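Just one protein chain is left out here, and the rest sit where they should.
Labels A, B and C are assigned to the chains in the order they are written; within every chain, residues are numbered from 1.
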Amino acid sequence: MNESRNAQVQSIFDKARFIHALGVKLTGIGDDWCETTLTVKEDQRQQHGFIHAGVIATLADHTAGGAARAVSGKQDVITVEFKINFLRPAVGKHLRCHAKVLRAGKSIIVAEAVVFATHEGEEKSIAKLTETLSVIS
Amino acid sequence: MNESRNAQVQSIFDKARFIHALGVKLTGIGDDWCETTLTVKEDQRQQHGFIHAGVIATLADHTAGGAARAVSGKQDVITVEFKINFLRPAVGKHLRCHAKVLRAGKSIIVAEAVVFATHEGEEKSIAKLTETLSVIS
Amino acid sequence: MNESRNAQVQSIFDKARFIHALGVKLTGIGDDWCETTLTVKEDQRQQHGFIHAGVIATLADHTAGGAARAVSGKQDVITVEFKINFLRPAVGKHLRCHAKVLRAGKSIIVAEAVVFATHEGEEKSIAKLTETLSVIS
Partner (left out) sequence: MNESRNAQVQSIFDKARFIHALGVKLTGIGDDWCETTLTVKEDQRQQHGFIHAGVIATLADHTAGGAARAVSGKQDVITVEFKINFLRPAVGKHLRCHAKVLRAGKSIIVAEAVVFATHEGEEKSIAKLTETLSVIS
């Protein structure tokens, strides 16, 4: 059970070239959750020196997809929409994202994700995402 | 007027390293709108070969930021939150994004953006974003 | 064609008791759009005397549902999620909402809606909604 579940989640990280290119690591998988980390590169910042909203959104979206993939069995999932609130300026070099499934229906899965940044030794939440995914039949 | 407006918008593209790294080009600026394009690289795709949702979201977010920057005068803007709906599978190599301001308040600006993809000679909308930005005083 | 389409849209207004109770009127139907009005009652306001966000969201959600129902043929639709931005303080007594379909897929429809308020003879946009609906099979 866990082996096939883990293989499902692993597969959407292995095959997603953009996720590799950013440097996202898959660090944990559970029955309805997924965790990732990202060591931020200098070219992932925006005009004020903060981590770009797009980097944070990509990390949160893909990790939410990982959580959804943990519950979707043989079927794959695709993002229908997401909403993300940025809670604090994204400083630091180390991001961690924890996503979990809120509701798994037959055709639609809803997941949420929190992104944390570590700065000066302290980890704080910097973004919260809610996402709808479609189960591909 | 237009010169300073254009310089404001240009600056948030020039200084955002992640936007450069992705290859986003600023192609148009108006009083309350902004337009960009992106020639998609192979490492910007996801596990099904489509353009990654994070690439599309980044393009839409930053272009919405450009539209907001066109109206915010001497003050800079930062993304508070955004929501994006993915309308079609993102195939093709050429993305275009058009963003416009829906409402410019003193402290909050609301903008929206549509992302289009060209595939087999036809351009179709693939995503719609709505975004709230904060005016930095 | 138009007759059955109009009957589909009409039905989701006729049978929705909360929409009647609020006083929402269905004023226009097209191939992929729907329009409604609401004369605001005093008990539909919030603590500052503005029209309550919930009234505006209900009007926008149901009108977006009407637009989706115009394109969904024999199948009914249900709201999966929506996001709404409030653009201006909602003053006045007369609301109008125009909703249109952004994308009609087999199982998912995306629609958007704008709510306008008339105050001192001038109509202004006060809210913008984007909504995902599921086609019920």
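The rule we apply is simple: a contact is a pair of C-beta atoms (placed from the backbone, for glycine too) under 8 Å apart; a residue touches a chain by one contact, two chains touch by 3 or more.
Note that the structure is a prediction, hence the values are computed from the model and not measured.
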item: Selected from C:5, C:62 or C:96 as touching the chain missing from the view; value: C:62
item: Listed residues B:6, B:75, B:118 or B:134, member touching the removed chain; value: B:134
item: From C:3, C:43 or C:122, residue that would touch the chain that is not displayed; value: C:43
item: For chain B, the residues touching the chain missing from this view; value: 80-81, 83, 107-108, 110, 132, 134
item: Sites on chain A contacted by the missing partner chain, in the whole complex; value: 83, 85, 87-88, 102-103, 110, 112, 125, 128, 130, 132
item: Missing-chain contacts mapped onto chain C; value: 11-12, 14-22, 42-48, 52-55, 57-59, 61-62, 76, 78-86, 89
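Note that in this section only the chains that are shown with their structure count from here on.
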item: Rotation angle (°) superposing Cα atoms of chain A on chain B, nearest 5; value: 180
item: Centre-of-Cα separation between chain C and chain B, whole angstrom; value: 27
item: Rounded Å distance between chain A and chain B, as computed from the means of their C-alpha atoms; value: 21
item: Centroid distance [mean C-alpha coordinates] between chain C and chain A, Å; value: 33
item: Multi-partner residues of chain B (at least 2 other chains); value: 83, 85
